[in-house]
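For this depiction, one protein chain was excluded, whereas all remaining protein chains were kept in their positions.
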Amino acid sequence: MIKVVIIGGSGYVGGELLKFLLFHPYVKIIGVTSQSHIGKKISDMHPNLKNVTQLQFQQEDIKKLSKKADVVFLALPAGASMKKIKNINLKKTKVIDLGPDLRLKDASNFEEVYKISHTATDLLKQAVCGIPEIYKEQIKKAQLVACPGCFPTGATLALYPLAKAKLLSKNIIVDSKTGSSGSGIKPTETTHHPERANDFKAYQVFSHRHLPEITQVINDIQGEDIDLIFTPHSAPMVRGIFTTAYIFLKEKISFEKIKKLYLKTYENSPFIRLVDQSRTAVVAGSNYCDIALYVKGNKLIVTSAIDNLVKGAAGQAIQNMNLMFGLPEVTGLQFPGLHP
Amino acid sequence: MIKVVIIGGSGYVGGELLKFLLFHPYVKIIGVTSQSHIGKKISDMHPNLKNVTQLQFQQEDIKKLSKKADVVFLALPAGASMKKIKNINLKKTKVIDLGPDLRLKDASNFEEVYKISHTATDLLKQAVCGIPEIYKEQIKKAQLVACPGCFPTGATLALYPLAKAKLLSKNIIVDSKTGSSGSGIKPTETTHHPERANDFKAYQVFSHRHLPEITQVINDIQGEDIDLIFTPHSAPMVRGIFTTAYIFLKEKISFEKIKKLYLKTYENSPFIRLVDQSRTAVVAGSNYCDIALYVKGNKLIVTSAIDNLVKGAAGQAIQNMNLMFGLPEVTGLQFPGLHP
Amino acid sequence: MIKVVIIGGSGYVGGELLKFLLFHPYVKIIGVTSQSHIGKKISDMHPNLKNVTQLQFQQEDIKKLSKKADVVFLALPAGASMKKIKNINLKKTKVIDLGPDLRLKDASNFEEVYKISHTATDLLKQAVCGIPEIYKEQIKKAQLVACPGCFPTGATLALYPLAKAKLLSKNIIVDSKTGSSGSGIKPTETTHHPERANDFKAYQVFSHRHLPEITQVINDIQGEDIDLIFTPHSAPMVRGIFTTAYIFLKEKISFEKIKKLYLKTYENSPFIRLVDQSRTAVVAGSNYCDIALYVKGNKLIVTSAIDNLVKGAAGQAIQNMNLMFGLPEVTGLQFPGLHP
Partner (left out) sequence: MIKVVIIGGSGYVGGELLKFLLFHPYVKIIGVTSQSHIGKKISDMHPNLKNVTQLQFQQEDIKKLSKKADVVFLALPAGASMKKIKNINLKKTKVIDLGPDLRLKDASNFEEVYKISHTATDLLKQAVCGIPEIYKEQIKKAQLVACPGCFPTGATLALYPLAKAKLLSKNIIVDSKTGSSGSGIKPTETTHHPERANDFKAYQVFSHRHLPEITQVINDIQGEDIDLIFTPHSAPMVRGIFTTAYIFLKEKISFEKIKKLYLKTYENSPFIRLVDQSRTAVVAGSNYCDIALYVKGNKLIVTSAIDNLVKGAAGQAIQNMNLMFGLPEVTGLQFPGLHP
């Protein structure tokens, strides 16, 4: 059994990790922490887990907890992982970080976006980007994986086969739409139900913190700098990220060729499904990413739909864990979406 | 023109008052206050009013403002009105209070429910209950009107004709369902979109603060004490209160007789509509209360649907104002609901 | 392995059966039929199952299919099961019927409600009511189980401990609220998104077809006739039935005693959870029924929350199957709800 510790288990991502890991056939959860809920039952924060687990939130003694663990999941806000990870012996214990601290290879990018000084720059090179469909071999050997944000997951999965084939145009547009659970468990003005329920809006246009994460992966794969516009939107739903990506191909390519490229690239990626129409409601609750392709002349539109809390966070993290421990990557993640 | 001042204009009820009063043919708004938004444009808080008004939130100098006003609307949280109203000369300026301070005739009821000492008990007798369909003649002559809460409005309008005819059974059940806008503009856990969007739940069972408001009116009209169970529920919508009232009649009465009773009782009530099926979506945005009747033997079910922010708050307050100034009660309130 | 056939697999209940049974550790699905989709992939109708199964809808040759099956699930509209079941040898193959044909013990009740002549009255006595928490021992030995409707499941689970203790008052009110998936996969006026999305309404007041199902169980357990009012409401959500039941106890009983009664009655019922607040969003996707209790004097309010497609249909049917085949009743059904 893989002994697992979760640091930061009281938020939505923590709850989702628990929901899957409690039923993972090769996992034993040996500790879940939450600084503000020590001693409380996990099901007090995650009522869907009532009677499912009797675990309680423990004090965050990372040094002690991680010594007994095979892997530590960090589900923490920006700036927290880079401090707390220093208490973990990375030679003995694997770490899967779901926060943003170790995602950007260039610390100055992180500092610019998050307005926080980076204090663990030594780890940036070691941290492997946690997108199994793109970096599977590196993840298998990694001790430290930095999972990407929810928007970057949806965007890079939509674009990866084109980048790998060096087909991306210099200019790309990624128009994304997210559900409210991506904002986390803490109530805010933008997630106030009367404001959100019937509303659609764009936000942080040209300035969202996930933009450099997307370009880092895309540039890395294509091998050149792509000028990418990323526009996030708030949609009136709870779960799901829908991405519409616009690519101007250098030359006309037929739909069949593009489809073959995607099928081939993802032939060993069990959670990628090529579909006629991507729908967030169809992937809700699941670890699938449903990709649809539309071609007209040299114009290519790729859409992807994921559940932001699963494939965009907890599910992907567990998929990484499976790879890091030599398990089939689908282990414990096969439950399909909740449609309808 | 009626000179109007709104004290507490930055919340949802304040915004709704403004939306209607800015287009009321006989009203001139001479001041809108908000302690935390002084100097801000009204449309900064109520973006639907952008370009509709250039008004700004003013400092809350009630004494000065009320001297110039014909009527002052108070849209304030519990405990605020009873203090601030002392700055208004009630002989010269009319007051319409949308908060709870002056609703309950017995100050000890208020103190028990709100855990606040009552400091304006002298006004409780003077304050007229602001349900135009029930207390129209008193409202016409009133200087001070205390508008009921949203749940009590929906419940009492459903029950009034029966109470007036002394037909209410000793035991009554009022099962109510509300949209999220009733919780106000401030984000909370229960209005956090990921928690509220797909959820239905009961809350404050046997203990909701609106229960004594309902029984006060019903007992007053029927002339005896009714034992009423009131259960509020949170529904995943923004606007609307739906009330299902269960009455056990003392004897069998036909549907036709009950219907006649309702039609007769409400024959001069332009905002009450007898319908086959009450629907919150049909009254959303309007001042209507749609009532449906179902009879089987001695069992009677009455449903009502209102928009909690309009008929349950701002619309009803303006209807009261119209009566207090001798205007047709529908003035400025005739816009129908937004369906669909 | 239990060899399973599903007759009528293209609707929402069929899809939900498949979603669970495809991952059930002791089940092999040997056939799924749909008269209007023969030859189509199952994932064409249930897109969440794409890549999860390659099964196709087969022709409805029940005689042939059932011969090879250990159990047949019937997910069919009113009037269909009673005809089709005649092609199954009930001595050799077990049947779990999710439709209404075999629920009401008195065929005349069925005929009155559904306006269809009953042609399988011989089976009514044999059919065991498929509520495992109430009829577990009978279900274990049954060859034919008739699963109750979604409303009756939520209502009877809320009331059962009281009925068993003969504590139900003569008059009971059951005020229920359902999500739209209960209406099935076929678009109708009441499930048209613009009409349903922000709406709350009551329907089929005093006349809903599920009323006799509820009273049949309650009367059976309590041993006397209860006069029960059942009012269904449409809520603007997809999954979930919330039930608010009002009981007037013959005498005052403390909350603690009532709670103990429920805990004791359900001590061997792993899917019943006693909670402080029932919430449909918390049980969505799961087989749990979350029950909350509120007592004041002799007034008792019991709320229950279930997912109408799981505990109210497919999940409960599989729970019955587990019992009929000697498996732990939770097998394959342990996935918790999707909250948030």
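A, B and C label the chains in the order they appear, each numbered from 1.
Everything below uses one rule, namely that a contact is a pair of C-beta atoms (placed from the backbone, for glycine too) under 8 Å apart; a residue touches a chain by one contact, two chains touch by 3 or more.
What you see is a predicted model; the values in this text were computed from it and never measured.
Engineer: Taking the entire complex into account, which one of B:His46, B:His118 or B:Lys177 touches the absent chain?
Structural biologist: Result: among the candidates, B:His46 touches the missing chain.
Engineer: Where the complex has a chain not shown, which of A:Phe151, A:Phe242, A:Tyr262 or A:Tyr288 is the residue touching it?
Structural biologist: Of all options in A:Phe151, A:Phe242, A:Tyr262 or A:Tyr288, contact with the hidden chain holds for A:Phe242.
Engineer: Would you indicate which residue among C:Lys68, C:Lys125, C:His192 or C:Lys257 is in contact with the undisplayed chain?
Structural biologist: In the complete complex, the chain left out is touched by residue C:His192.
Engineer: On subunit C, what residues meet the omitted chain?
Structural biologist: Where subunit C meets the chain not shown: residues 12, 179-181, 183, 185-189, 191-194, 196-198, 236-238.
Engineer: In the complete complex, which positions of subunit B touch the hidden chain?
Structural biologist: Considering the whole complex, subunit B reaches the absent chain at 12, 15, 19, 23, 46-52, 181, 185, 198, 238-239, 270, 273, 275, 279, 282-286, 288, 290, 334-340.
Engineer: Can you list, in ascending order, the subunit A residues touching the missing chain?
Structural biologist: Touching the missing chain: residues 171, 173, 175, 177, 194-195, 197-203, 205-206, 229, 231, 233, 235-240, 242, 244, 246, 248, 277-282, 284, 292, 294, 296, 299, 301, 303, 305, 340.
Note that in this section only the chains that are shown with their structure count from here on.
Engineer: Give me the ID of the chain with the smallest distance between its Cα centroid and the all-protein Cα centroid.
Structural biologist: So the chain sitting closest to the middle is C.
Engineer: Would you identify the chain whose Cα-based centre sits farthest away from the centre of subunit B?
Structural biologist: A
Engineer: Express in whole angstrom the distance between the two chain centres, defined as the mean CA positions of subunit A and subunit C.
Structural biologist: Comparing mean C-alpha positions, subunit C is 36 Å from subunit A.
Engineer: How many angstrom between the C-alpha centroids of subunit B and subunit A?
Structural biologist: 46
Engineer: Cα centroid separation between subunit B and subunit C, in whole Å?
Structural biologist: Computed value for the inter-centroid distance: 40 Å.
Engineer: Using the touch rule from the top of the page, what residues of subunit A touch 2 or more other chains?
Structural biologist: 12, 181, 198, 238
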